[in-house]
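Excerpt of the complex: some chains, original placement.
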Amino acid sequence: MPSPTLFITHQSEFAAAHRLHNPDLSDGANERLYGPCNNPAGHGHNYDLLVTVAGPIPPQTGMVMDLNTLAALVREEITSRVDHKNLNSDVPFLAGLITTAENMCVVFWNHLSPLIEEFEGCRLHRIRLYENRNSFVDYRGLTS
Amino acid sequence: MPSPTLFITHQSEFAAAHRLHNPDLSDGANERLYGPCNNPAGHGHNYDLLVTVAGPIPPQTGMVMDLNTLAALVREEITSRVDHKNLNSDVPFLAGLITTAENMCVVFWNHLSPLIEEFEGCRLHRIRLYENRNSFVDYRGLTS
């Protein structure tokens, strides 16, 4: 009998400043493209990050993965590096990136996915990033 | 290498009156079928509409689609036509329809889907409609 696959999601928050700006474009093109998000001195958000892991339920634990372990992994690998930071200047793994929620989801996925796969039977299923309560981005990897 | 597909979601709200009623059925049958939702003088909701678009990330912008453009499209095409309206009598594109959340999702999808596809690489992925905080309907088109 196939083992059921469950999906567990951990949500956390971080507060960061950023500015949308593509250095390959002129200032005018950036302003037309990003509008107020291109404001030179930046703006900011309370981001909500939802990380979903898929896996079977080991009968001995009843848990796909210990939620505290997942929480610690997300904090160490992601939120501790972006919380109370400026995403454009303070975060090495975002360096050179246009800090849209789309690009951040892909970077977070690429960073977390191999670490999740070290847990027996587990794989990263989805990264969801809210910029505010009315807009969010999902990424499910290349195979989705 | 395949380009990653991202999913961006925009949420907006509208306040509308409606009444569930099928004119092909008797009044008694309508009352049994819809209960208080069949109240002749209507009732109403603050609906939350979530529109999800799937697409690649163009490297020059870092955005599947400009969220302000998506917001303007949803407002012009959908919410400006249903907000502060009676869904049974005031909205041409819902005329003759039983105004359940299910039917509204399909109409909204059919209305928005070709407009989203005009954006390079983009397609409509999901329409979600909350009638209240404890119930919502999703539609992902015929192929889902």
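In order of appearance the chains are A and B, and numbering begins at 1 in each one.
The rule we apply is simple: a contact is a pair of C-beta atoms (placed from the backbone, for glycine too) under 8 Å apart; a residue touches a chain by one contact, two chains touch by 3 or more.
Quick caveat, the model's predicted, so the values are computed rather than measured.
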Total copies in the full complex, given that 2 are placed here: 6
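Everything below uses one rule, namely that only the chains that are shown with their structure count from here on.
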Geometric centre distance via CA averages, subunit B-subunit A, whole Å: 27
Interfacial residue positions of subunit B with respect to subunit A in the complex: 2, 4-12, 52, 57, 60-64, 66-68
Complex interface listing, subunit A residues touching subunit B: 20, 22, 24-25, 33, 35, 97-103, 105-106, 133-142, 144
